[in-house]
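Only one protein chain is missing from this complex, and each of the others stays in its spot.
Entry: chain A
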Amino acid sequence: MTKLKLKLKKENPALIKKGKELIGKIPVEVENIRADLIKKMTLAEIKELEIRAGKEIYQLQDFFEIKGEPAEVIEIDGDLSNFKYLGAAMNSGTIIVNGDIGMHVGSEMSGGKIEIKGDAGDWLGAEMTGGIITVNGDAGNYVGAAFRGDKLGMNRGLIYIGGNAGNFVANKMRRGEIVIKGDCGDMLGAQMIAGSVYVFGKCGKRAGAGMKRGTIITFSDLEILPTFSYNISYFPNFLNIAFKHLQHDYQIEISDQFFNSEYMRYTGDNTELGKGEILIWKKD
């Protein structure tokens, strides 16, 4: 398989140094690193791809050693925790990051796949409308959320986080799926409109606050807001399909104990439409 390989240079324009000491990093905006665009470019064009760091405009080759050839698979090595907007608005292809990455990864993307082997920053997959994002490590706040002032967050696609996630995950989420293997912060699914969020670890406070519709599924105890109502403990058949779909379509491991199992169903937020639901796995 052809692949474009980028390796972050040890010395690059984003580093802020005092003498020989590294005292900070300038945020770098790499929304031009998109698999769907790069596969159509020549290597020379790729090398000169515009990269913004602070108020300066650089070229891709100023930051990265570039190997391989133009392809719809891009593999990037290095600590990119100060790099933002990687794969934003991408519609096809694959980006693999062997390390950490900063904010806005895959925001507004509509297709393709982004794999982060390390941690990811805030606004991961914000307002995405398709595609897959996987993060092996932790993710920041506002995963799959709507940008400030916007009405709709994530609207189709899947985000998988192998570690923990921050606050406001799935804020105003409209459609799609978010799977968090670890814990997540406060305000999970706040103002959620539809879609499904699975949290296998613990959830923070005020999950589902302002939720209109949509489903939050958790597998550990959760502090339910007083504006949610308990309906029933039952065996939701649709979860068997949902779990199978996550296993088969995305190779996400789901323990057998969660299939054909009992869940407590709470609905709310009653200060809003009240048609959202929180399903809490009832351990035997």
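Assume a contact is a pair of C-beta atoms (placed from the backbone, for glycine too) under 8 Å apart; a residue touches a chain by one contact, two chains touch by 3 or more; residues count from 1.
In this section, contacts and distances are computed from a predicted model.
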item: Chain not present in the shown complex, as UniProt names it (candidates "Branched-chain amino acid transport system permease protein", "Formylmethanofuran--tetrahydromethanopterin formyltransferase", "HEAT repeat domain-containing protein" or "Rod shape-determining protein MreD"); value: "Formylmethanofuran--tetrahydromethanopterin formyltransferase"
item: Sole residue of A:Gly87, A:Gly125, A:Pro236 or A:Gly268 that reaches the chain not shown, by the stated touch rule; value: A:Pro236
item: Identified contact with the non-displayed chain, of A:Ser196, A:Thr218 or A:Ser261; value: A:Ser196
item: Full-complex contact with the absent chain, from A:Lys25, A:Lys47 or A:Arg175; value: A:Arg175
item: Contact with the hidden chain (one of A:Lys67, A:Lys205 or A:Lys244); value: A:Lys244
item: Residue numbers in chain A that touch the chain omitted from display; value: 156, 175, 194, 196, 213, 215, 234-238, 240-242, 244-245, 249, 259-260, 275, 277
